[in-house]
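Working notes, structure below.
A single protein chain has been omitted; all remaining protein chains appear in their positions.
Entry: chain A
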Amino acid sequence: AVRKPPITTREYWAPGHAACAGCGCATALRLATKAFSEAMEEKYGDPNAFAIAQATGCMEVVSAVFPYTAWKVPWVHVAFENAAAAASGIEAAWKKKGIKGKILAIGGDGGTADIGLQALSGMLERGHNVVYLMYDNEAYMNTGIQRSSSTPYGAWTTTSPPGKYSIGEDRPKKWVALIAAAHMIPYVATASIGNPFDFVKKVKKAAKVDGPAFVQVHCTCPTGWRTPLEKGIEIARLAIETGMWPLFEIENGDIWHIKIQPPGGGAKVYKEGGRVVRIEFKKPIEEYLKYQGRFKHLFKRPEAIDELRNQIKAMWKVLGVEAILPKPEE
């Protein structure tokens, strides 16, 4: 018997794009467009019923170098901070032209958490029928690895170098998904290329709701993270398993009924009344940090790793979860 592939074999992100070897974000976009297409087929009966508005960033410059394009779907790039606004305009135009379908806006963490935050907020608040996909590789990689507000504590970047007076990045990571949820939009999720099935499911869910949705996907950047090319998926999975990257869904801003996906990696998940209240992670965050050149200096500063652990616990607390994060010796 021929086994049905787990996702459509249609491709919207063609080979030949100029992303770095081992780019996790390229994988994210390929999967996201496939998932989107499946959702459009189910929702509108047309797998091609979507267009993309994309912010300036790595995935934009590698995919549309005139006279070539990697996109087999209507695609437009306007500027760095306005993918959400451009998507709003396309959605409005399609409404008037009677074109059935949905708009996918794509931005990196810089284009979303920082310079594009206002346009994102406007689009979500106005209720456009747009899915915003934030591919989060945790720094301005396109310009050469500068910190963004989505860069995790302690990470080396070219603008947060560790030194005599610096630990590296000195601020906790900003979680844009929670800001998106505060708009009380139908659907918000975090996802990771470390769990492609979960990611595909969430993109499809986001694409099928009526109104705005936001998905923040963690994707590895070997160039900026100083990680082995072949370990991208493994490292992304370790982020989930160690508690560094939570997988959750929030519908209509109802954070009380947040759905948290089990992290795996031997973690014990405790629920009360259907709600995840406690996770005992088995793998220490050091398991995630150790593969990455951007965290290398932290191993000489164990107090910084403890501070990161505290920040991760605080993040989980906001999600309503008591996170038990082990130290390596435990």
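We adopt the following convention: a residue touches a chain if its C-beta (ideal position, glycine included) is under 8 Å from a C-beta of that chain, and two chains touch if they have at least 3 such contacts; residues count from 1.
The rule is simple: contacts and distances are computed from a predicted model.
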Answer for the undisplayed chain, UniProt naming, from "Arylsulfatase", "CopG family transcriptional regulator", "4Fe-4S dicluster domain-containing protein" or "Pyruvate synthase subunit PorA", is "Pyruvate synthase subunit PorA"
Touch with the missing chain holds, among A:38, A:81 or A:169, for A:81
Taking the full complex into account, find the residue in A:7, A:20 or A:61 that is in contact with the omitted chain. A:61
Among A:93, A:229 or A:318, contact with the omitted chain is made only by A:93
Of the residues in chain A, which ones touch the absent chain? 46, 48-51, 53, 60-61, 64-67, 69, 71-79, 81-82, 84-90, 92-97, 99, 101, 118-119, 121-122, 125-126
